[in-house]
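Heads up, one of the protein chains got dropped from this complex, but the rest are sitting where they should.
Naming follows writing order (A, B and C), and every chain is counted from residue 1.
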Amino acid sequence: MGTNGIFSNNSLQQTTGEQEPATHVVTLVEAVNLALARAMQNDPAVVVLGEDVGTNGGVFRATSGLKERFGCRRVMDTPLAEALIAGVSVGMASQGLKPVAEIQFMGFIYAAVEHIVSHAARLRHRTRGRLHCPMVLRTPFGGGIHAPEHHCESTEAIFAHIPGIRVVVPSSPTRAYGLLLSAIEDPDPVIFLEPSRLYRMVKQEIRDDGVGLPLDTCFTLRPGKDVTLIAWGACVHETLQAARELEKRNISAEVIDVASLNPIDYDTLLASVEKTGRCVIVQEAPRPCSVGSEIASVMAEKGLLFLKAPVERVNGFDTPIPYFRRENIYLPDVHEIVSAAVRALEFT
Amino acid sequence: MGTNGIFSNNSLQQTTGEQEPATHVVTLVEAVNLALARAMQNDPAVVVLGEDVGTNGGVFRATSGLKERFGCRRVMDTPLAEALIAGVSVGMASQGLKPVAEIQFMGFIYAAVEHIVSHAARLRHRTRGRLHCPMVLRTPFGGGIHAPEHHCESTEAIFAHIPGIRVVVPSSPTRAYGLLLSAIEDPDPVIFLEPSRLYRMVKQEIRDDGVGLPLDTCFTLRPGKDVTLIAWGACVHETLQAARELEKRNISAEVIDVASLNPIDYDTLLASVEKTGRCVIVQEAPRPCSVGSEIASVMAEKGLLFLKAPVERVNGFDTPIPYFRRENIYLPDVHEIVSAAVRALEFT
Amino acid sequence: MLYTKTPYAQHQFIDTEGKAVGNLPSWMENSEQLLRFYRTMTLIRLFDKRVVSLQRTGQMGTYASCLGQEAIGTAIGCALQPQDVFVPYYRDQAAQYLRGVTLPQMLQYWGGDEWGNHFTGTAAGDFPNCVPIATQVTHAAGIASAFKIRGEKRAALVTCGEGATSRGDFYEPMNLAGVWQLPLVLVVNNNQWAISVPRHLQTGAATIAQKAVAAGIEGFQVDGNDVCAVYDAVQYALEKARAGKGATLVEAVTYRLCDHTTADDATRYRDHEEVSAAWLKEPVKRLQTFLHERGLWNEQKEQQLVAECQAEIEQGVKDFQALPLQPVDDLFDYLFDTTPPHLIAQRERAKQKAARLAGGNRHGH
Partner (left out) sequence: MLYTKTPYAQHQFIDTEGKAVGNLPSWMENSEQLLRFYRTMTLIRLFDKRVVSLQRTGQMGTYASCLGQEAIGTAIGCALQPQDVFVPYYRDQAAQYLRGVTLPQMLQYWGGDEWGNHFTGTAAGDFPNCVPIATQVTHAAGIASAFKIRGEKRAALVTCGEGATSRGDFYEPMNLAGVWQLPLVLVVNNNQWAISVPRHLQTGAATIAQKAVAAGIEGFQVDGNDVCAVYDAVQYALEKARAGKGATLVEAVTYRLCDHTTADDATRYRDHEEVSAAWLKEPVKRLQTFLHERGLWNEQKEQQLVAECQAEIEQGVKDFQALPLQPVDDLFDYLFDTTPPHLIAQRERAKQKAARLAGGNRHGH
């Protein structure tokens, strides 16, 4: 189904050619906004929907300015219903649109699970390629933002378990920009989890050139030789800090941002652990059946011959993340990561 | 809140004292039925609800005869809505009832995920014990029954990841009876997954004495010394067959039925693997972030000093379970389990 | 209280005796159309029976019969235009047939092979049968949204049972269709039963049609066993949708004359008398009488039609039986646009396993 000129009715659509891509110094949430605008500019099939994504520009402002720029046909405030948002996206995607839907917080994604698992993930498979489902479901996730109950979930494992969907997590403005562009271009469904704790933590310079970063690939953020620290999302921040701490103790830590939680780029992870022989996995989620469990099990299986210590894991506790007065007890911190690395190194 | 005599309005309720417990030779689904009847007989707070559980006795007949015996106030056909079934159960449980709800197939549980994760699992925690949620959500699961699409799901990992709920899986009539009784008595929410492939596969003699089996405990089904085979649900069947195959090759395999998938009884699993030094985990579900991942990661971590080979895993593929003409390609079989055990044993 | 008014009024054109009711619409003078209805309903009734017998002899999986509901699917299939998208539930054999889904393909689907969802022809853009009840209604709202966004004069038509109307997945998209004025037609097959749960335990609403009030859209009941009534209503709703005038809920009142599926035994939960009474209202005989009385039909035509249909069906069954088992590769190659490396590796293992299983050596000993 051709998608050219399909929005020609829409007077607000911008189709003018552009000059040199501009460079912006932006936060992660601004990078998301830049990527959305770029994708909408480049491809009229891209539409944005969700609660408060229009005039309000999203409760975190990720969609700010999009409605003004691309019009209310392409930036749609939906009624308050998450199953609806996901299921309508499946329908739209089947018709050649590329919906980018926002679930306001990951704690509200559960009602959408049926449409994600039974439909988005399977539309291509069930129809043997006759229909497919190029949709992105974006949602802020994780704790540390002093938020109400249910606003701090890290249940990425639920989605990483399901065949047929990609689960992608950026941990910097640059990766948010590049990975989101690729997620939108990708012909299959992507759950795109944005660490809300990082939304405004740091700024980076981004060239708004519309170039995506590869999905299904890990990013080695810091080379090292003594221990491999593996993380994704907001924990990447503490993990990098931990690596700097370890450096002070003359320990050289390699830091890898997994970024794509399914499929996982095991080549990169295994190559690193083969080199260092020690491995620490850091995540906010509870431990059982988590992405950390998955990575640890693969490291142990394939790494039996080169692992010099058991895989260390730093997780949230096996409890719901506490309401904010006590959440710092729950969230992995630098001290815990450093200690785990030291344990791995001291193991004999 | 007292629950004595609360159904006294209900003329159908049976409260007569009983003689010696009867013994029955029953299939797994009949054992479920026996346990439900026993629990309802013993405790007037126990109620059953779901789609077709009343007059029809459930599409697999798990609730057969209950409505006739206990009346339609305690055995309720609900409208067709799974979020409703789960959420109404939370409300009932908060009032001192013990709802045992049926989700007709696990493939239809997804709409209920929000109520399970955000409410059932957290009601006690969020209110610091003021309210709690003694509910059981029963659902048939797994493939191999020649069923329509979406009727063969094994997504136990989604629930085993969530803090605050128990996930229990029987693999024989005896364990179905005993574990279901304990699940209903348990003051906290339990997801009770019944392997539909085993529903009518074998019969066992059961003494209908109302005595439950412990939750949070593994069951060692067969002692062995060379390799530990770990499974749950329908795969226990092929795993036991594999152990018999291995015996013909003079390999002594210990078979453990995990039974409770969260929390997991690691003491039993680790003691076995410490003894055998080799471990094979068998599951129907795809591999990433699964219960198998979790167990493998713990075995590797705690077992580093006694594991003589990498943990072997036999899983479904990372695809949806195929529609029935091809599902045998997907389901783990005896050959694969035997081969994995042999690989573990040959590893040096 | 301001409830939505419905301008659509007549809910029956042919009564249970096959007699005309009230003013017939002009399109009913078109005997081609009436004969097309009759031919389709006859074919589907015979086909349906054949599939049930294939199932009984182990050549088919669990099958959901449409016995008694042929009029609804037939009316829908005739009213839809090629540019529309049809989002079926699992008793839409008649509509699917008219959309170009072939009999072998239907058999392939119910026979346990996803290739049965790979429709061609006009149905190439239609949705596959939907198993998780009511979820297709939300997809249909998404499809209708796409049409609306692009300013296309196309409609999405979705069907479901009355049991499905108890789910959020029925209500949420209907509500959206009201706010967004979507080109969406919802046809509820109210066949009185959801497996064993009777209509009156499904909702306290006196009609399913009035659920439209909650969404501010038009809703009305029609006699679902009168193919002309259903056709007229669906036609009205589709034209309204294509003209950008919003969504409609059509409750087609019918009866499930069969078991829920071949895995069900309806005698467990409903009376023989109720079913016998329902047979008196069934749609095929009714249209036949009507055609007879109009001089459009006779015994000889009937025999000829039945013979034609039987031949078409037997050819379909033969073609189905000749279909190859789907390649193992297909389980892996249609999950993502580009099959990722880990699935390529698993595909190899699966092929080896398939070869082993084909060798009859299931347990490797």
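Throughout what follows, contacts are C-beta pairs under 8 Å (C-beta built on N, C-alpha and C of every residue); 3 or more make two chains touch, one makes a residue touch a chain.
Treat the numbers as computed from the prediction; the structure is a model and nothing was measured.
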Among A:N42, A:S252 or A:S339, exactly one should touch the missing chain; which is it? A:S339
Out of B:D216, B:E274 or B:E301, which residue would touch the omitted chain in the full complex? B:D216
Of the candidates A:P21, A:P148, A:P187 or A:P223, the residue in contact with the absent chain is A:P148
Touch assignment to the omitted chain, from B:G107, B:G142 or B:P163, lands on B:P163
For review purposes, identify every residue of chain A that touches the missing chain, sorted by number. 51-52, 54-57, 59, 77, 79-84, 107-108, 110-111, 146-151, 241, 245, 248, 317-320, 322-326, 328-330, 333-336, 338-339
Touch rule applied to chain B and the missing chain gives residues 6-7, 9, 47, 73-74, 76, 78-79, 81, 83-84, 87-97, 99, 111, 114-115, 118-119, 124-132, 163-164, 186-188, 216, 263
Touching the missing chain, which residues of chain C? 1-4, 6, 166-169, 171-172, 175, 177-179, 181, 200-207, 209-211, 213-217, 220-221
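As a working rule, only the chains that are shown with their structure count from here on.
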Note, CA centroid farthest from chain A's centroid sits on chain C
Approximately how many whole Å separate the CA-defined centres of chain B and chain C? 36
Note: chain C sits from chain A at a C-alpha centroid distance in Å of 39
In chain B, what residues contact two or more other chains? 83, 107, 110-111, 149-150, 317-320
Which residue numbers or ranges of chain C touch two or more of the other chains? 114, 132, 168-169, 335, 342
